[in-house]
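Just passing along the structure, written as structure tokens.
For this depiction, one protein chain was excluded, whereas all remaining protein chains were kept in their positions.
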Amino acid sequence: MSNYIPLFLMLVIAFGFGAIMANLSKWIGPKKPTKEKLSTYESGMEPIGTTRDRISIKYYIVAMLFIIFDIEIVFLYPWAVTFDKIGVFALGEMFLFLALLFIGYIYILKKGALQWD
Amino acid sequence: MFDLIFYIFAFITVVGAAVTAIHRNIVYAAFALLFTFVGVAGLYVMANADFLAVTQMMVYVGGILILLIFGVMLTNRIQSANIVVNAGPKPVVAILSLGLLAILCAAFFGPSATHSEKSKDGKTASVSSWSNYTQQPWAATQWNKDANERILSEKFGAPSEVKTKEGSSGTSVEIGKLLLSDYLLPFEIVSIVLLVALIGATMIARKEPTLEEEALSESLS
Partner (left out) sequence: MFDGLRDLLIGLLGKGDLADVLAVVVYCALPLVVILLYALFAILAEMKLSAWLQDRLGPMRVGPWGILQPIADILKLLQKEDITPTQADKKLYNLSPFLVFIGSYLGFAVLPFSAMYAGARLNVGIFYLVAVSGLVVVGILMAGWSSNNKYSLFGAMRSVAQIVSYEIPAGLAILSVVMIAGTMDLQTISKLQEGGVQNWFIFGGPKNLAGFGGATAWALAPVMMIAFLIYFIASLAETNRVPFDIPEAESELVAGYHTEYSAMKFALFFLAEYANMLVVSAVASILFLGGWNSPFGEFLGGPVMGLVWFLGKAIFFVMVQIWIRWTLPRLRVDQLMHICWKVMIPFGMATVLLVGTIVTWFAH
């Protein structure tokens, strides 16, 4: 797994660089906080209501559908690097795999889950 | 060096999990899962399972975590609420968790974990699971001077002379071959499970439009 050592070092470097960048303005920049300056920006108005409100369920549906299709893609990758060595059988298997998902896709399409309104 | 990286990832994983379990603010608990997932991905890499590690990143960090956070934001007034888990009378909980700890320790260090292995010369070698674990290939390669030089000059991103399609394969090719041979049925069942999940997700989350709304959208279109 020595190929992953540079990756780990890059993680450390990225973190270090980020830490320096984020703190630079703390060291260099001015510090004159006022109450107005530290208030939430809402185009110059007093903030109305709360941000911690319920979000639309549409986002949740998108995330759920994403996970399902994501897992499908995860299964497609190991198939993609081997299918040509196995032949017609592997292709048939994948047609079956995707056909089943396609039924589900048609279902959610008809149900209107992909409708963003 | 490998040991050090292992302990760093293990630490990240455990701390992330602990914050998730303990923290009163549910959004913090959800975000702490990120560190657990990344730590586990790191541990997978150290166990030579790179495909699994990337899958972990892709599905858990990119998918499940986002879904969890969306779920939290979807739930009314939970974001600022203090979550208190009331699991039962404290002595009972303490005894139960200590018992679990004892069982886990026994399973890990105890005699039952020691299993016999026939080595090449016919001798029966007894290896405890812990020493077996530390004898993993990555652990054996200490970050000493010559290993360092060998690794860096041979494998450190240096271009090899791969010309044909049979390049560096890693675990993904093996997984692909197994999926299309020994584990064909589970593979196909996965697609059925995904189909069921798709239908279930749509059924639960999608609000059927009421008659009023339908009439409104028809009159608009």
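The chains carry the letters A and B, assigned in the order they are written, with residues numbered from 1 in each.
Here is the rule we use: a contact is a pair of C-beta atoms (placed from the backbone, for glycine too) under 8 Å apart; a residue touches a chain by one contact, two chains touch by 3 or more.
Model, not experiment: these values are computed from the prediction.
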item	value
Identified contact with the non-displayed chain, of B:M58, B:L178 or B:I199	B:M58
Chain A residues touching the omitted chain (full complex)	3-7, 9-11, 13-15, 17-19, 21-26, 28-33, 37-43, 47, 51-52, 55, 58-59, 62-63, 65-66, 69-70, 73, 76-77, 80-81, 83-84, 87-88, 90-91, 94-95, 98, 102, 105, 109, 114-117
Hidden partner chain, residues of chain B it touches	27-28, 31, 34, 38, 50-51, 54-55, 57-58, 61-63, 65-66, 69, 73, 148-149, 152-153, 155-159, 162-170, 172
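FYI, only the chains that are shown with their structure count from here on.
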item	value
Computed distance of Cα centres, chain B from chain A, in Å	17
Chain B contact footprint on chain A (complex, rising order)	1-6, 8, 52, 54-55, 57, 59-61, 63-68, 70-72, 74-75, 77-83, 86, 89-90, 93, 96-98, 100-101, 103-105, 107-108, 111-113
Touching residues on chain B, where the partner in the complex is chain A	5, 42, 45-46, 48, 50-51, 55, 58-59, 62-64, 66-67, 70-71, 73-77, 79-80, 138, 141, 151-152, 155-157, 169, 172-173, 175-177, 179-180, 184, 187-188, 190-192, 194-195, 197-199, 201-203, 205-207
